[in-house]
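Note that this complex is displayed minus one protein chain, with the remaining chains in position.
For clarity, chains are labelled A and B in written order, and residue numbers in each chain start from 1.
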Amino acid sequence: MERISLAEVRHVAQLARLQLSDEELAVLQGELSSLLDHVEAIVALPTEGVAPTAHPLPLSNVLRPDVPGPCLEQRDALAAAPEAAEGRFLVPRILGEAP
Amino acid sequence: MPEGFDLVVGLEVHCELSTATKLFCACPNAFGSEPNTNVCPVCLGLPGSLPVLNERAVEFAIRIGRALNCEVRPAVFHRKNYFYPDMPKDYQITQYDEPTNVDGFLELRDGSRVGIVRAHIEEDTGKSTHLGGSGRIHGADHSLIDYNRAGVPLVEIVSAPDITSAAQAREYVSELRAVLVATGASDGRMEEGSLRVDANVSVRPAGAAELGTRCEIKNLNSLRSLVRAIEHEAARQAALVSAGGVVRQETRHWDEEAGVTHPLRSKEEAYDYRYFPEPDLVPLVPDAELIERAEAAIGLMPAARRERLVALVGEGDSPGLADQVQTAIELSLDQLVLDAVAAGAEPRLALARAANEAAAKAEGARALSATAFAELLGLESAGTLSATQSKQVLAVLIDEGGAPAEIARRLGFEALEGGEVESIIDEVVAANTAEWERYLAGDEKVAGFLLGQVMKASKGRANGKIVAAALAKRRG
Partner (left out) sequence: MTLLGRGVAGIAAAVRSKEASAREVLAESLAAIEQLEGELHCFHTVMAERAEAAAAALDEKVARGEDPGLLAGVPVALKDNMCTKGTVTTCSSRILENWVPPYDATVVTRLRAAGAVVVGKTNLDEFAMGSSTENSAFGPTRNPWDTARVPGGSSGGSAAAVAAGMVPLAYGSDTGGSIRQPASLCGVVGVKPTYGLVSRYGLVAFASSLDQIGPFTLSVADSALGLEAVAGHDPADSTSIDRPATSYAGLLEEGVEGLRVGLIEDFVSEVSPSCAEAARAAAEALGAAGAKVEEVSIPEVLHGLPAYYVIAPAEASSNLARYDGVRYGLRVGGPDVAAMNARTRGAGFGKEVRRRVMVGTYALSAGYYDAYYGQAQRVRTLVVEAFARAYERFDVLVAPMTPSEAFRLGEKTANPLDMYVSDVCAVPSNLAGHPAVSVPFALGAEGLPVGVQVLAPALGEGLMYRAAAVLEQAAPPAARGPVRPGGERRA
């Protein structure tokens, strides 16, 4: 019994925007399951009352002054674009609005 | 509201901050530039680039929070992950469960209070234009993306579901806009997208305690569409429930032309934002000094300013006057009125010109010299300039500055000297003896005709009021 179902693997691939073949999904199912088995060692650790560490540095309030600096030229901004038109990045049609 | 139902509305207002630069990079926060020219590695999401938080955006956000009676707290930025082409990193940096401002309220003109759940800082996205097909998002062949707006600082103000009518929603946004402008953090321009409103609307049987299922309405570009959309959505939901149906929790788009909302998609099925703390930024822990500095920079709040303005112009009996007061407050033109009156202007005239004419150019009008404004109003009160002329001079004065009398001269509005008016009247009397006789005999119907002839002969340079007085004087 795998720790993660094929349907879950497919859902995660969708969330991650990865187009994968059925074969690749099946391989990933096995690999993710064995990795999750490995990770199980810490999932079971008692950590009640332990604060999470998101970051190794105890820094706060790193701010910059609101002063304009140089921008890229439009042609440099677009230089690496797979497709561009009218000074903008061109993409295939967008289905659905932004959330 | 349909009979037998209560309406429950909560509003989410996105407010663009008037900083000089973007939230996490030094690109200008500017409108109207050529596409993709206000961009850099950071706001284009180039590999290896890193965000650094704009100090002024933080101060503006705290001003907004304090003006809305919020508690200012330590905050952690999070990443909200979803794929969308106008978002350069395919995640948005925002505040999640630890926002900067929480637990405030906004008091409306009628004394009612709407709770503010939170007011958090986040970055804006780029802008897409749709090509081919219908030119709208649906049916387009391609889209073009401009990242000039990507990374512009926003504060999202989330109200509690305390609003119970479309009119109250309108009041809330109107008052909120005035507060935002008063803090100096925003220009409050709703039509240009500086202020964007989403409405969470639900209905429940009158008196029921439990909230109904809500729908989020997007694309509300004006106060008018806000009111219409809420009314329509309330009616739609009430009809659905009355017919035994169930409201689906979903996002709906307001179609201004058709006057209806239609569904976009159901949020639950499509998105899982996988929020987690943004590792490229450190926590924002406003200290007392920063909060005090922000508070000190907040101007007088709209309620107090409204009181002050009403004391000056009086309560009045026309609803027009109250509207003018509100407009002046919303657009922060009340100080101009106050200063002009102090410089000798007539209060109601000053308010009328500020709220009607100056409002169209509010940004320039806020910078207008009150002395010059008062001088112009003085010319109008004295009859030297007609109302129409005065409005035209005001437009020039806001755009270009200068002395009102000089501008009037330049526009050819200089009132004719007394002698000149008299000699034109002489010519008109000579050329229209029959009409003049009837006028002398008391026929008021020809007065207008004679006045028109004089105005015509003066090529519009004569002031109508003065001409009418001169004609009346000759009749004795």
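In this text, a contact is a pair of C-beta atoms (placed from the backbone, for glycine too) under 8 Å apart; a residue touches a chain by one contact, two chains touch by 3 or more.
It should be emphasised that the depicted structure is a prediction, and the values quoted were computed from it without experimental measurement.
Asks: Just name the one of B:22, B:56, B:89 or B:149 that touches the chain not displayed here.
Replies: Answering carefully, the residue with contact to the hidden chain is B:89.
Asks: Among B:197, B:264 or B:282, exactly one should touch the missing chain; which is it?
Replies: Within the whole complex, the residue contacting the unshown chain is B:282.
Asks: Considering the whole complex, not just the chains shown, which residues of chain A touch the missing one?
Replies: Interface with the chain not displayed, on the chain A side: 4, 8-9, 12-13, 15-20, 24, 28, 31-32, 34-35, 38-43, 45, 47, 50-57, 59, 62, 64, 72, 76-77, 79-83, 89, 91-95.
Asks: May I ask you to list the residues on chain B that touch the chain which is not drawn?
Replies: These residues of chain B touch the chain that is not shown: 41, 44-53, 79, 81, 83, 85, 88-91, 143, 145, 272, 274-276, 279-282.
In this text, only the chains that are shown with their structure count from here on.
Asks: Measuring from the mean C-alpha position of chain A to the mean C-alpha position of chain B, what distance in angstrom results?
Replies: 38
Asks: Write out the stretch or stretches of chain B touching chain A in their complex.
Replies: My answer: residues 19-21, 25-28, 34-41, 44, 52-58, 74, 76, 82-87, 125, 128-130, 133, 137, 140-147, 218, 251, 253, 264-265, 267, 270-272, 274, 276-277, 279, 281-287.
Asks: In their complex, what parts of chain A are in touch with chain B?
Replies: Against chain B, the touching part of chain A is residues 15, 17, 54-55, 57, 59-74, 77-78, 85-94, 96-99.
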